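Removed: one protein chain of the complex. Kept in place: all other protein chains.
The block that comes next holds chain A.
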Amino acid sequence: MASLKELRNRIASVKATQKITKAMQMVAAAKLRRAQAAAVAARPFAERMEQVLGNIAGAVSDLSQAPKLLAGTGSQQRHLLLVCTSERGLCGPFNSSIVRLARERALALAADGKDVSFFCVGRKGADQLRRQFERQIIKTVELRSVRTLGYNNAEAIAREIIDLFDTGRFDVCTLFFSRFRSVIAQIPTATQIIPATLPEVEHGAARAVYDYEPDETEILAELLPRNIAVQIFRALLENAASEQGARMTAMDSATRNAGEMIKKQTLTYNRTRQAMITKELIEIISGAEAL
């Protein structure tokens, strides 16, 4: 049986761990609030962008004239999976659930005879994917040094993706991230960003007839790359909120577990102490009786 000193040390160490997890939970809660606000603030831009693109795309009658970012390359052979994860661990199943979704998709595509490559944003996801798909990872972008996520971060990633597309490295690009539903629910999601999927605009509905300046095709050519940046930006913000949410939940249960452990060990400690006192008393009493 462990000695009293050992037990005391163990309790102290669990208490210290509990303090850390509790602090991490509170930090995550504060960061979550900020991340959520940023995600909400970014919403109008993305929504309007989508709406207008849908409008214009609806007006372009001949799809073969449309830019490749919308119409596609005409092939479905090569797939690029853009996997966005976090830079830090200790956030529960957040990273592994995104990676699992991407991995399942990759294996399904490979089984269909397609070529799959990866573009990783975030160190954690890249680490997990590297074990299985080492050769297929084209690039890993780390956002470790980024303090507040800005649109320019997303823009830089989008530019690299579009460069890869323009040089004919892939046909279809799918974005993987975690959608923030609530603190306890983050949903790993896959969205296809190239060729662009736009909301269907109801034809014949009373929609304003616009003048386009310059013409529709040129506006599309200008806006489609921006839309990709916007989508990535939105994914990164959702991810940031999801990460903090997942960390909060994970740290909350860690704190609770530590509490339980302390309770259990304190009980053992007290029992052991009691047993020792009793033993000593018995020794004294039986010693006195023997005289």
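Here, a contact is a pair of C-beta atoms (placed from the backbone, for glycine too) under 8 Å apart; a residue touches a chain by one contact, two chains touch by 3 or more; residues count from 1.
In this text, contacts and distances are computed from a predicted model.
Asker: Out of "Glutamyl-tRNA(Gln) amidotransferase subunit A", "LVIVD repeat-containing protein", "ATP synthase epsilon chain" or "Serine aminopeptidase S33 family", which one is the UniProt protein name for the chain not included here?
Answerer: Of the names offered in "Glutamyl-tRNA(Gln) amidotransferase subunit A", "LVIVD repeat-containing protein", "ATP synthase epsilon chain" or "Serine aminopeptidase S33 family", the one UniProt assigns to the missing chain is "ATP synthase epsilon chain".
Asker: Looking at the full complex, which residue from A:P44, A:G74, A:G113 or A:G287 touches the chain that isn't shown here?
Answerer: Of these options, the touching residue for the absent chain is A:P44.
Asker: From the list A:E6, A:E142, A:E222 or A:E283, which touches the chain that is not on show?
Answerer: Of the listed residues, the one touching the omitted chain is A:E222.
Asker: To test your reading of the contact rule: which positions on chain A touch the chain that is missing from view?
Answerer: Answer for chain A: residues 38, 41-42, 44-46, 48-49, 52, 55-56, 150-151, 154-155, 162-163, 166-167, 208-214, 218-219, 221-223, 226, 229-230, 233 touch the chain left out.
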